[in-house]
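The structure appears right after this line, and notes come after that.
All protein chains but one are shown at their positions in the complex.
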Amino acid sequence: MSLDRLKNCFERCKSEQRAALVGYLTAGDPNPAASEKLLHVLAGHADILEIGMPFSDPMADGPTIQAASERSLEAGTKMHDVFHLCMTVRKARPEAGIVLMGYANIAYAMGYRQFADQAALAGADGVLIVDIPPEESGDLDAALLAHALHSIRLVAPTSSAARRELAAKTASGFIYYVSLTGITGAEMGSVADIRTQVESLHSQSGLPICVGFGIKTPEQAAAVAAFADGVVIGSHFVSCIADHAGDEPAMLAALDKTCAAMRKAMGNGGSV
Amino acid sequence: MSLDRLKNCFERCKSEQRAALVGYLTAGDPNPAASEKLLHVLAGHADILEIGMPFSDPMADGPTIQAASERSLEAGTKMHDVFHLCMTVRKARPEAGIVLMGYANIAYAMGYRQFADQAALAGADGVLIVDIPPEESGDLDAALLAHALHSIRLVAPTSSAARRELAAKTASGFIYYVSLTGITGAEMGSVADIRTQVESLHSQSGLPICVGFGIKTPEQAAAVAAFADGVVIGSHFVSCIADHAGDEPAMLAALDKTCAAMRKAMGNGGSV
Amino acid sequence: MSEQTMYDMEMRHMPDIGGHFGRFGGKYAAETLMGPLAELEAAFHASWEDESFQAERLRLLQQYVGRPTPLYHAEHLSRAIGGAQIILKREDLTHTGAHKINNTIGQGLLAQRMGKKRVIAETGAGQHGVATATVAAMFDMQCDVYMGREDMRRQAPNVFRMELLGARVIPVDCGSGTLKDALNEALRDWVASCETTFYIIGTVAGPHPYPLMVRQYHAVIGQEARAQFLEQFGRLPDVAMACVGGGSNAMGLLHPLRDDNIRLVAVEAAGYGLETGQHAASMLAGRPGILHGNLTYLLENSEGQINGTHSISAGLDYPGVGPELAAMYDAGRLELDSATDDQALQAFKRLAHTEGILPALESSHALAAAMRMASTMTPDQMILVNLSGRGDKDLDTVMKVFGKGEKA
Partner (left out) sequence: MSEQTMYDMEMRHMPDIGGHFGRFGGKYAAETLMGPLAELEAAFHASWEDESFQAERLRLLQQYVGRPTPLYHAEHLSRAIGGAQIILKREDLTHTGAHKINNTIGQGLLAQRMGKKRVIAETGAGQHGVATATVAAMFDMQCDVYMGREDMRRQAPNVFRMELLGARVIPVDCGSGTLKDALNEALRDWVASCETTFYIIGTVAGPHPYPLMVRQYHAVIGQEARAQFLEQFGRLPDVAMACVGGGSNAMGLLHPLRDDNIRLVAVEAAGYGLETGQHAASMLAGRPGILHGNLTYLLENSEGQINGTHSISAGLDYPGVGPELAAMYDAGRLELDSATDDQALQAFKRLAHTEGILPALESSHALAAAMRMASTMTPDQMILVNLSGRGDKDLDTVMKVFGKGEKA
């Protein structure tokens, strides 16, 4: 096994002949304490965790994840809470992949170096900043590289061949294929289209390809899992929190059930 | 005695060593029937009656006389009512001076000729149209002349020497000196100023000079009567109607009392 | 062109010495005002021949008012209609948002020259009131504006604007609380204050010299439009059109085109429809009479009492019309048309949706008639329409009709 946990995750899944389940939750949602328990539940099912760093202006996100950011910030979540949550998960699940996901200004405000230091210390494997495209990624990438943190890249349906090339060349860890033109939580695009795109990406890059944005049902997850290396579920998991606001046990139970259903749909119902 | 009733009025007053009381009421105010009684009361005190022809837009009048026009029109007063009222007064007081006073459009709408015919038939002695200055008076004057009706002219404090000349030359019956720059019912100007103006007018024209606009108290009337040939009381009499709205006997009594007080203040308290 | 020739040209169609345009016009004023009117007339003529006065007036029209206003070919609207081309003279772009300011700049400068420290005005749509308050602020004169209570309600933003400019807006409750009543009150004020106060009348009405003076101050509209038309299109329009309240924007546009081979059309407000009697179409449905200092077409009953009028647009809600327009109509030089409230609203909507311009409801009347006429003409023909003002003041009225939420 390599030191690259993300790589190990994908290889493990591959060996189990299934796609990785990549699960997203916003750190600190609905508050840091509950968030810790929720992340543990998620970690019980997901191969890779995307831990969202809450931001005041999450302009690539739909209402569900916007609300998660609001709840988290409202509850007073700070970046040290985010890193602390990351570290807790890391301790509980040494083999899980962990990606910190968020917006540029959070990392910029802290300073890319300090951000990378903290992320590494907290046990993250990679970083995905939604609004830093490869063109602007130089400084951040350098900081991440110093800690061998992966710089995850997005590829969108609107990305030209040249841009896919660019992503393939500059990404590490995996490529995140955005399965729709739109914000998180919208309706997923056609499975056939996504398949074509993913296959083409596979031919351009040796990196695993995860598909996300808009995957809400076990059926969709299963369909995508058939050709992608990973399936990202975000808004659908986050909804469990809003749907059971104020009732922590119910929230945890709902998330557990939802994760399990997704995991099951994607094949190999056993635990990771 | 001449056939010129206005002339006779002024001469009679002169012989009694007093100024003529010129009293104004709006015809048909507050309604044609009450108006008839009110005019009879007025005629019991005034030497000359100014019978106002109600108009929708009496722009030279203050609120008191505006309201009178409104009441009259509201009560349905038509020009044939105005002429009818005039005729009734004429019959009751063969020797009184009667002047029809009003705005151009009423006479114009009827046609100047027909207007003059009707005025003459109704027994009026003269006509005073507030918004027809000498410059625009040709057609109307011709029509009035055909019936030997007087064309009364206004002179204002703002009238230049040339305009006074013009008034003196084109007026007949009497000259109406406006004792203030303003609308009817405002505050009277200084008595000394008015005196100077009236004396100067006397030197320019052989016609009697009546002073009006803003005379409200017996004291003011007495002061003006000392040098003018006639004193016009308008708003002050009209107020008796508004002050006792809905109570006809009180209205009549108030007008009677007010007229008497004015008449008394102007010297020779006896009836005409 | 030398100053003198311009003077001659502009003044060619003078009224007679008494201010009569044929049988119309004149000076039907209370004696108290005859002196001040003579003084005004003399001052106006002297100023008109005074180069430095004219230079200052033109400078302000340019640098303050924003003249020349453009001539805009409403291609999208014309295409949608499929007939003649509609060309708009954009008075809506002037400072304060309507043509009215051309006149108040002139009269304001004249008031300054005459040493008056206070100005008064009547207003219907509030545009003239705002334009008066504006020059009063600029020239540091006290300003009182008379406005009918009903008009204050339907043109509330303009009441605010006048107050913010430091003017006092005096509500007029008598009559129907509209423009004619405001004019009455302003005249009453002026009779009492004429020594110190300049009365800035807002349209080509009132006793002489107002109809002449206001026409001259607005003639810049037609002068510019004529030159711009020649420059942009190499020809003159076939038709020129303007709405008529008192007639100032109409005279401003049409007078300088009077000697050209152009059909001149004035559009009156047909309110709920001419047949309902609830309108403000003084020429189409009125007869000659005397009001507010001049002889002209009026809406009146058989007794000469002035009728209540109705128009959705406060600036057209007036029972008379400028005497020179009456004379042009009588002489056959002016055609008449009309637009109802509804037609004006539809024209408002149409211009908004095709050209992105919100016209004043007054101007929308001219537009409505122009659209109707255009549809009977061919695409090589051209109609010049005076877009006398912008519709910002009318938002409440229009939204009330179309309903918020419902797509207008």
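We just call them A, B and C in the order they show up, numbering each chain from 1.
The criterion applied here is as follows: contacts are C-beta pairs under 8 Å (C-beta built on N, C-alpha and C of every residue); 3 or more make two chains touch, one makes a residue touch a chain.
As the structure is a prediction and not an experimental result, all values here were calculated from the model.
**Student:** Where does the absent chain touch, in terms of which shown chains it meets?
**Tutor:** A, C
**Student:** Which is it among A:F10, A:Y24 or A:F55 that touches the chain not included here?
**Tutor:** Touching the chain that is not displayed is residue A:F55.
**Student:** Thinking of the whole complex, not just what is shown, which of C:M114, C:L236 or C:A352 touches the missing chain?
**Tutor:** Result: among the candidates, C:A352 touches the missing chain.
**Student:** Hey, which of C:L33, C:A136, C:A186 or C:V265 is the one touching the hidden chain?
**Tutor:** Going through C:L33, C:A136, C:A186 or C:V265 one by one, C:A136 is the residue touching the chain not shown.
**Student:** Using the document's definition of touch, tell me which of A:A156, A:V191 or A:A253 contacts the absent chain.
**Tutor:** Looking across A:A156, A:V191 or A:A253, the contact with the absent chain belongs to A:A156.
**Student:** Which residue from C:L93, C:I200 or C:A240 sits in contact with the chain not drawn here?
**Tutor:** Final answer for the missing-chain contact: C:L93.
**Student:** Even though one chain is hidden, which residues of chain C still touch it in the full complex?
**Tutor:** That gives, for chain C, the contact residues 62-64, 66, 69-73, 76, 90, 92-95, 97, 133-138, 140, 157, 160-161, 163-166, 168, 232, 348-349, 352-358, 391-392, 395-396, 398-399, 402, 404-405, 407-408.
**Student:** Which parts of chain A face the unshown chain closely enough to count as touching?
**Tutor:** 55-62, 66, 70, 73, 78-79, 103-110, 130-133, 135-136, 153-160, 163, 167, 178, 180-183, 186
Operating definition for what follows: only the chains that are shown with their structure count from here on.
**Student:** If you average the CA atoms of chain A and of chain B, how many Å lie between those two points?
**Tutor:** 97
**Student:** Which integer distance in Å separates the CA centroid of chain A from that of chain C?
**Tutor:** Chain centres of chain A and chain C, defined by C-alpha means, are spaced 67 Å apart.
**Student:** Just how far, in Å, is the C-alpha centre of chain C from the one of chain B?
**Tutor:** 38
**Student:** Of all the residues in chain B, which ones touch at least 2 other chains?
**Tutor:** none
**Student:** In chain C, which residues are in touch with two or more of the other chains?
**Tutor:** Not one residue in chain C touches at least two other chains.
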